[in-house]
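There's a structure below that I have some questions on.
Omission of a single protein chain aside, the complex is shown with its protein chains in their original locations.
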Amino acid sequence: MSAERSNTKVYLGVFAALAFLTALTVWASYLDLGKGRNIALALAIAFFKVSLIAAFFMHLKSEKRAVHALFYGAALLALLLFLLVLPDLGLP
Amino acid sequence: MTAAVHREESFIGKWIFSRDHKVIGLQYMFTSLVFLLIGFSLILLIRWQLAYPGRPIPFIGDLLPDSLAPGGIMMPDFYNSLGAMHGTIMIFLGIVPLGVGAFGNYFLPLQIGAKDMAFPTLNMSSYWVYFVGGVLMLSSFVLPGGAARAGWTSYVPLSVISSGQTTWLLAMTFLITSSLLGAINFIVTTLNLRAPGLTWSRLPLFAWAQFVTGLILLFAFPVLQAGAVLQLLDRVAQTSFYMPQGLIISGELSQRGGGGNALLWQHLFWFLAHPEVYVLLLPPMGIVAEILANGTRKPIFGYKEVAGSFCFIAVLSFMVWAHHMFVSGLKTSLSYLFMTTTMTISIPSIAILTCFLLSLKDASIRFTVPMLFSLAFLPMFGIGGLTGLPLGFTPTDVYLHDTYYVIGHFHYVVVTGTLIALFGGIYYWFPKMFGRSMNMFWGKVHFWGTIVLMNLIFFPMFIQGLAGVQRRLYDPTVQLHNLTVQPTNVLMSYASWGLLLFQVPFIVNFFWSIFKGARSEENPWQATTLEWACPSPPLPHVNFEKVPTVHRGPYEYSVPGREADFWPQNEEN
Amino acid sequence: MNPAQSNYGWGLPVAASTYADKIDRSLLILHAAMAAIFVLWAVYMAYCLVRYRKENSPKAVYSHKSTLASYTPDVLIFIFEVWLIFIVGVPIWAHIREELPAPEDATVIRVVAEQFAWLAHYPGPDGKFGRMAPSLVDYANPLGLDPQDPDAGDDVASVNEIRVPLGRPVLVTLTARDVIHSFFVPEFRTKQDAVPGMENSIWFEPVMAGRFEIGCAQLCGLGHYRMRGDIFVLPEDEYAAWMAGEQAGRRP
Partner (left out) sequence: MNDTRVLDTSTGIPNGKLGMWVFLASEVMLFGGFISSYVILRTGSPYFSIPPREMLGVPLATLNTFVLITSSVTMVLALDAVQKGSVKGLVRYLSATLFLAFCFLGIKAYEYHHKWLEGITLTSGLFGSFYYTLTALHALHVIGGIVFISYLLAMALKGRYDSREHARVEYAGLYWHFVDLVWVVLFPIFYLL
């Protein structure tokens, strides 16, 4: 049963982390670190939160290879679309 | 899984809203064949206009409403909608549902020894969403505003300001949803419901092709869904995702907020559309692999190379899309990248073709009708693939882009490549689907007529392309540089009407044989894959009497030391 | 000076610009390679179809190993493509796209594409383009040139006709007003989409005088087929006389 009990503690821990990160990202947005660094910081925090949710809440950690392949495959292709279109329309 | 209690279903349950993958496969087949015929007949009207510009269309001319073809003479707007709907219907309503929807739904579960798809209800709804999308797309001809007229690629801003596009976009959303539902089913079924012993290296190449196609559909279609929603909002809600600042449309300055970018739609569209053309290509390659192995009585040469090339094509197809945009204002640095990835993706296609050609060596070739179609696929797809090289290579693409060379290229790949292979698939699997075989004499008549006439239609397109004839021209004779090659249009038009005649034997043969064809036993072609291990037509809902177990690779033909020259996958000894 | 029908034959139109022959050579190389590959494949396949017919070889040979030799077609074509891209392709593409001539020693023209006409805008002797205002667009003033702007005083506008002097490169800045068009001159082997909201510039240098045809290569609506124009390549003196005539015709 102890394994079961610790589950709840893990979830509450992740919850606290997510709440803190949300507050952090809002606070960080008020800092003026220059346009590029602000974007990078906000996206980094968002990415960290996303991986927290995926790993613990969606139990991605304990899933089999096939699911990992799907998750990373989709994320990679979304990034590919974004990275390859940006230079064309991005810098006028 | 307790044995399915077999309650007697009503006609509606059994045929209309059936959850059996075989019935859904047949529904897809009949609907897509009807749509192929409709799409084909649209282009026959265009062929008259291209051969004899401005002259009234003989028989059908006066049947057409005056708003479209006054006095039987086709108007440019009607011409553009015929061209746009021909492209859309043939690709999204005809070939993909036939290759993926019909053959995939019917034979993927059989080839992996499963009772049905992973999610039968999802599978049924995918057909009915496709059906609604198809009806909506066709109804756009009669709705006010007429059919879409900005090409099957519906480039903005033309597609935002011209009429008929809203129904096109709505119908496309339905078709995209249907393909996504189908893709989810294909991936989970292939991953999860394989018969015991059916490892990945024993999976038939047709099943490999359908699985990889499912993955391509899954990752590529949602991006067009996003693009279509943005275009729909641009049309309906006056937003300007794609509409640049300060457009002057027929004299007046447009009041839109502006700020959008016209190239964004091309990026989103081609991010889907290039993987989509590989969705058109992979299932037929799977079918050709099956038929070639069976017809040459020899394992396919390089099974691992072909399966690996399927996956390599699937991955690379997401990195080549901008070769459609070399002259559209794409930055030159990007065009170098996309030129290289496009050339790299030609390698796996050549590898697959080489493996198929090397399968003919040391073989014992039977010239059955499916084999005729598969053998014809090889040179025809060869021309299609090779003519893709000058289009992927930027210096030559500058001249050949948007000319008839491009149309010749993709028709050689899609018509004399994919469609011929799908015809071969119909002749090959007809006995399994209906328990009767099609008439082989009329099959050969259909084959020779179709192949010869298709070449008469599509090969002159390269000559026109090199002469610089642009595509989608209502009246080519207005441009002086098209005059010399104009006679080819007359030849191509007569060939296309002849092609319609040669489809009649196929249609009659197809429907006549369902009821009156000669009875055929379970394994008429003496093939080795699992779909031949069940009665034909397979048992409703359970397919196999007992779940087959797989003991060897998919193409064990002419195994030394065995008297029968084929060794089915599910036989123990 | 009608475009002599001899410009266009059954093959490629006449090569009338400096980089046209580069493109023609690439076309030739590619089509020769394609023909060679196809003929080799066809001969091999025909041989197999005859030699390994069921009658000639009743028993097929069972084999699973794919020899290394089976990769030769792929490797050969890959090497050909690498050579084609990096040795032949990249230099030509850079030459066509990035080596734009300097404005001072080229004829600079702005071409605005609209639904179903090409509007050409010459800067005139002062070399500066006048301001254009969408509100001023009307039949007499298709470009919407602003009369008050001093630069616009000597600007020349023309519809569906472009005149350029022989012997100097032409720098064309392309844009569109409503939908995407595509500026295509078969003889110069040049093609570039005119995208509304963007300015794409291309260049070509005619090598012969004459009249060459402009076509629209991107579907732009019901008039797409009749959106044609002419480029007149005039000898230097005739061009100067024409420009002088245009200036003289202007109000003093």
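As written, the chain order gives the labels A, B and C, with residue 1 at the start of each chain.
Throughout what follows, a residue touches a chain if its C-beta (ideal position, glycine included) is under 8 Å from a C-beta of that chain, and two chains touch if they have at least 3 such contacts.
All values derive from a computational prediction rather than experimental measurement.
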- line: Shown chains in contact with the undisplayed one are A, B
Field: Option from B:29, B:74 or B:118 whose C-beta touches the chain left out
entry: B:118
Message: Considering the complete complex, identify which of B:226, B:277, B:440 or B:514 is in touch with the unshown chain.
response: B:226
Statement: Against the hidden chain, chain A presents residues 4, 7-8, 11-12, 14-15, 18-19, 22-23, 25-26, 29, 38-39, 42-43, 45-46, 49-50, 53-54, 56-59, 62-64, 66-67, 70-71, 73-75, 77-79, 81-82, 85-86, 89-92
Query: In the complete complex, which positions of chain B touch the hidden chain?
result: 1, 118-119, 122, 180, 183-184, 187-188, 191-194, 198, 218-227, 229-230, 233, 237-241, 245, 256-261, 264, 268, 271
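What we mean here is this: only the chains that are shown with their structure count from here on.
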- request: Between chain A and chain B, tell me the centre distance in angstrom, where each centre is the average of that chain's C-alpha atoms.
  value: 38
Query: Using mean CA coordinates as chain centres, what's the chain A-chain C distance in Å?
result: 47
- line: Multi-chain contacts in chain B, i.e. residues touching at least two other chains, fall at 261, 263
- prompt: Residues of chain B touching chain A in their complex?
  reply: 191, 215, 219, 223, 261, 263-264, 267, 271, 318-319, 322, 330-331, 333-334, 337
- prompt: Mind pulling up the chain C residues that touch chain B in the complex?
  reply: 3, 5, 7-13, 22-23, 26-27, 30-31, 33-34, 37-38, 41-42, 44-45, 48-49, 52-54, 57-64, 66, 70-71, 73-74, 77-78, 81, 84-85, 88-90, 92-94, 96-98, 114-115, 134-135, 137, 177-180, 182, 184, 186-187, 189-193, 195-198, 200, 213, 215-226, 228
Field: Contact footprint of chain C on chain B as seen in their complex
entry: 75-77, 80, 149-151, 155-158, 161-162, 244-251, 253, 258, 260-263, 296-299, 301-305, 327-329, 332, 335-336, 339-340, 343, 346-347, 350-351, 353-355, 357-358, 360-367, 375, 378-379, 382-383, 386-387, 389-390, 393-396, 398-399, 401-403, 463, 466-468, 470-476, 478-481, 483-485, 553, 557-560, 565
